[in-house]
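A single protein chain has been removed from this complex, and every other one stays in its place.
And now, subunit A:
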Amino acid sequence: MTIGNVAGQRRRQQAVTVAKERRELLVRAKRLCRVGTNGDDEDAHVENEMMIDEEQPILEAQTSKAVEELKSAVQYQGKGAMQKKVTALRELRRLLSKSEFPPIEAALGAGAIPLLVQCLSFGSPDEQLLESAWCLTNIAAGKPEETKALLPALPLLIAHLGEKSSAPVAEQCAWAIGNVAGEGEDLRNVLLSQGALPPLARMIFPDKGSTVRTAAWALSNLIKGPEPKAAAQLVRVDGILDAILRHLKKTDEETATEIAWIVVYLSALSDIATSMLLKGDILQLLIERLATSNSLQLLIPVLRSLGNFVAVDPKAILTILIRGQNTEGDVIRVLAKCLKSEHRVLKKEAAWVLSNIAAGSIEHKKVIHSTEAMPLLLRLLSTSPFDIRKEVAYVLGNLCVETAEGDTKPRIIQEHLVSIVSGGCLPGFIELVRSPDMEAARMGLQFIELVLRGMPNGEGPKLVEGEDGIDAMERFQFHENEELRVMANTLVDKYFGEDYGIDE
C-alpha cells in the first residue's frame, strides 16, 4: 500500500473561516475614523481614554440632540444655512469620533442617515461632504445592522470617489465604503453592482499619500471573496497591476501592507492576476520586503502572497531560490528568520510557505534540506503550539517524497527521510497522529507509512514501535473517520500484523 502524496501545495483560496479572522492583526475589517483624513489638527487630540459607564448616556443624549440640530439645519433655508449645516455636522461627527464605542445607535435612532445622505448631494461644499462622509464612516464601523443602514448612502459615496472630488472627500468616502465592504459578502455585492470597484482601484494609482493607503485597504476589503468575481474585475482595470508592483517596490511600509493584502486576495482568487504578477517579478519584490522589514503587519500578507504564488507556480521560486543562495535575498534564510520570530502567526505563515516550496521539485527539496532551516524545523516540530507543529510537519513530510513527472506515485527520497528521522522527528509526527485534528492525524499517518516503508534495512517498524507508534495507530481501530481508520489499520496489519510466516 502506498498512502500517496504527503501533502502537496496548498493554496489559500479564501476559505470560509469559523475562527476569528486574522485576529493577529489590527482590526482590519472595519475601522473607526478618529482623526480627519484631511489632516486637520482641529480635533487632533483624540480622547483616548475609555468612556466611563456614566458618560455613555450623556454621549447618547448629546448625539440625539446633535441629529435634531442637523435636521433643523438641513431644513433651514435662510442666511448662513451652509455654515449652520457644517456646524451641525461637525458636532455630530465629533460625537461619533469621541469614543471607542461611538453612539451609533442613538444617531441612527434619531434618524441621522437620511440627513447625511442629503448632505452628500452633488454640488455641496467639500467641508460638508467631508463631514457627512466621516459621520457615515463611523456609523459603518458599528455592528452589522448598523453598517447595513448605510445602504441608501452608497450610491453617493461611490459617486464622490471619482477624480472630480477633492482628495480628502474621496478618501473619506473610500473609508466609509471600506467599512461597508468589511461587513460581509452581501454588502460587497451591492457595492460591486453599484460600480464601486473601478473608481476605488484608480485611487491607488498615485505614488503616495494617505489616499492610496485608505483606498488600498478598502479595495482589499472589497475583493476578498470568497467569490472570485471582484478580484477578476480588479485585474481588468488598466494599469492596476503596474501600480501594485510599483507600490510594493517603493512605498512606505504602511501602504505596502495594504497593497500586500490586495496581492493576497489576487493570488488566491485570480489565476490571471497571479501569472501577470509573476511576470512582473513580484516574487523578488516580496522577498525583498521580507528581508528588510520587521513589521508584523506587513510580513504576514507578504508571506501569504508568497505562499500562494509558490503553490501556483513552483518553478518561478526555484530560480530565485538558487540565485539568492547565500545572499541577502536568500529565501530560506529570510523564511528562517520568520520561523525564529517570537510571533506565532508569523512562524505559522512562514512554515506554510516553506511547505509549499517543499512540495516542489527535487531541486526545491534539496535546497531546503541543505539549509539552516532544518534544525529549526525539527525543533519546532517538538516544541511549538499545535498549529505550527502541523505546518512544520507538512514541510518535513514534503521533503521526504518526490513526485517526478511521469511518476504515478510519489517516491521516497531516502536520504532526506533518513536525515529527518535521525534528527528526531518521529515522536513529533506520532504526536500528530494522536491529535484530534483530522488533517494533522492524516499527515502523521502518512509520515509513519514513509518511515515503515522507506527506512533502510527495514528498521522502520522498530522505530515506529519504539516511539509508541502502534499504540497511536491503534486508537483509530474504531474511528469514525473511515479514511483514517482504514489507513491506520492497514499499516498496523501490514507491518505489525499477525505472523503466519512459519518457517518451512
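What we mean here is this: a contact is a pair of C-beta atoms (placed from the backbone, for glycine too) under 8 Å apart; a residue touches a chain by one contact, two chains touch by 3 or more; residues count from 1.
Simple rule for what comes next: contacts and distances are computed from a predicted model.
Student: Would you kindly match the missing chain to its UniProt protein name, picking from "Malate dehydrogenase", "GPI transamidase component PIG-T", "Importin N-terminal domain-containing protein" or "Beta-Casp domain-containing protein"?
Tutor: Missing chain, per its UniProt entry: "Importin N-terminal domain-containing protein".
Student: Out of A:S72, A:S121, A:T327 or A:N481, which residue would touch the omitted chain in the full complex?
Tutor: Only one listed residue reaches the unshown chain, and that is A:N481.
Student: Among A:P57, A:P114, A:G162 or A:P385, which one is in touch with the chain left out?
Tutor: With A:P57, A:P114, A:G162 or A:P385 as choices, the missing chain is touched by A:P385.
Student: What residue numbers in subunit A mark contact with the hidden partner chain?
Tutor: Here the touching residues of subunit A are 13, 15-21, 23, 226, 344, 383-387, 407-409, 411, 431, 435-439, 442, 462, 465-468, 470-471, 474-475, 477, 479-481, 496, 499-500, 502-503.
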